[in-house]
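A protein chain is absent from this complex, but the other protein chains hold their places.
Chain nomenclature is as follows: A and B, assigned in order of appearance, with residue numbering initiated at 1 for each chain independently.
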Amino acid sequence: MLSRRHPQLNRHGELVHLLGIEGLPRAVLTQILDTASTFLSVNERDVKKVPLLRGKSVFNLFFENSTRTRTTFEIAAKRLSADVLNLDIARSSTAKGESLLDTIANLSAMHADMFVVRHAESGAPFLIAQHCAPHVHVINAGDGRHAHPTQGLLDMYTIRHYKGGFSNLTVAIVGDIVHSRVARSDIHALTTLGAAEVRAVGPKTLVPADLREMGVRVCHDMAEGMRDADVIITLRLQNERMSGAMLPSAAEFAMNYGLTPEKLALAKPDAIVMHPGPINRGVEIDSRVADGTQSVILPQVTFGIAVRMAVMSIIAGNEA
Amino acid sequence: MLSRRHPQLNRHGELVHLLGIEGLPRAVLTQILDTASTFLSVNERDVKKVPLLRGKSVFNLFFENSTRTRTTFEIAAKRLSADVLNLDIARSSTAKGESLLDTIANLSAMHADMFVVRHAESGAPFLIAQHCAPHVHVINAGDGRHAHPTQGLLDMYTIRHYKGGFSNLTVAIVGDIVHSRVARSDIHALTTLGAAEVRAVGPKTLVPADLREMGVRVCHDMAEGMRDADVIITLRLQNERMSGAMLPSAAEFAMNYGLTPEKLALAKPDAIVMHPGPINRGVEIDSRVADGTQSVILPQVTFGIAVRMAVMSIIAGNEA
Partner (left out) sequence: MLSRRHPQLNRHGELVHLLGIEGLPRAVLTQILDTASTFLSVNERDVKKVPLLRGKSVFNLFFENSTRTRTTFEIAAKRLSADVLNLDIARSSTAKGESLLDTIANLSAMHADMFVVRHAESGAPFLIAQHCAPHVHVINAGDGRHAHPTQGLLDMYTIRHYKGGFSNLTVAIVGDIVHSRVARSDIHALTTLGAAEVRAVGPKTLVPADLREMGVRVCHDMAEGMRDADVIITLRLQNERMSGAMLPSAAEFAMNYGLTPEKLALAKPDAIVMHPGPINRGVEIDSRVADGTQSVILPQVTFGIAVRMAVMSIIAGNEA
């Protein structure tokens, strides 16, 4: 069994990288959420800083540009007192033809402590974790369609914060699930944490039937998807990732699956509405819902900083 | 009266945002200048750092690119021990179609403490200040043709430093006034601080007659504008903002309004020469003047850091 050990965990079962939520034991997820709640208060203090990562060098390696996600990791690292290096990888020596692994070996030799990696290729952070020096920790900040584990974790934090737990919950994930690394991370996390029912809601082109193998209830009918849900996670319609063939039009998608107050009324009265951002107002979510009393979209952002601080401080404390 | 309260001031009349100089009471301007002089010595120390903003997160939101201005705010914030986040907004989710206010709400949710905003649209920082969370402070780092208040303040600091005060002074602002947010901020500041005479000097196309309503003496003749002036503020000829129709040529402008030693000789013998930079040598200012003994262009830059430190530390200490 140990021979197929999970690459994110050391031989004591402690987290040393965060590459994906799939396969992580419930105890590790819970440890992250519990640690995050201690950091939430740090972020509300006047001096938003703790010295846990003082003198550590955190490298943001964004092979795919994402100012917002990069910013959340940069804030988290700085509030832990780390030194943060932002590498504009697209313009650097990778462009000169250097291989990914040579770039990583080089940065490791600078005594990097942590790589936060965003990459258009699924599996790139995994490859880096396999090959980097033992003193380096890797966090996946989104890889292709594969995973976005810190987003998944902050979603779990948000749900636990508002609902107290997972065991009796029905969670509906709505929209472009096939292209969404967020959806994939959420599904793994919800399953591990014991949510009663996870639904994937959307048109056949965006919600593949094989999601059922992950224990998910597939709903192509929005009313069925919403009915009595406790939590609704709307997803960004990734226009930039879709070819026209998969979807007739954004307007048609909005009409059938865009979350309006009317559709939301089918869910439980105290249902919460989430979204990973940035939102397309009037497409996957109506402004009355996004700005309404059931929306917890902005608290998700706040919790996201605390969750990233938690992940960073936990993995920095564990040896490979 | 309170119902039309100035958006930059809280109910105690304290500065909580810096959006423009228009409407700010003289006491607030003087407080900033006095505070800046205490920071001037910090910048000359061996360890150029004070802990006033330790643990605060300052976001540079430059919707319009300006490396130099961004750098001055970044230095000021770091010397106050803040964590600084530079957001390359042009390449971020705004590009993905997110609205300005959604971006701001999102960043506020990360427990930002301060936004330094540069925007091509006049009024954008005002809009942000109106809508951001109450714990966030906004500084306008230049918006369209509207205002550039920290430049205006550093100009006032420079004048006070060399002239001791404002009450007996004749200040000539020369050049492209119609496109200049600096000129607008300077005029408001000089008026509030009680300068004896403010002149706007330049061709009719660049110096609109309605400036007279602001209490300014409009001079289309350079000799008239220079005569017995104590302070001459030359402005950058904003080639990149002008259509050809407004100006025959840079050479013709230089001949008529470019500040040469000969034209400067018409001013008081101890007149000082200022410029917000970057200078166009040989266009609005002759190198013999820019590098001459009456030039205080480089001290302006030095004072600018201290003034920005003053603004940041003052607004961070006041509650909305």
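Methods note: contacts are C-beta pairs under 8 Å (C-beta built on N, C-alpha and C of every residue); 3 or more make two chains touch, one makes a residue touch a chain.
The structure displayed is predicted, hence computed values, not measured ones.
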Among listed residues B:Asn43, B:Thr205 or B:Asn256, the absent chain is touched only by B:Asn43
The listed residue (B:Glu22, B:Glu74, B:Asp143 or B:Asp230) that touches the chain absent from the view is B:Glu74
Those residues of subunit B that touch the unshown chain are 43-49, 65-68, 71-72, 74-75, 78-79, 240, 277-281, 298-299, 301-302, 304-305
Subunit A positions in touch with the non-displayed chain are 54-57, 83, 85, 87-89, 91-93, 96-99, 102-103, 105-111
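Simple rule for what comes next: only the chains that are shown with their structure count from here on.
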Separation of the C-alpha centres, subunit A versus subunit B, in whole Å, is 41
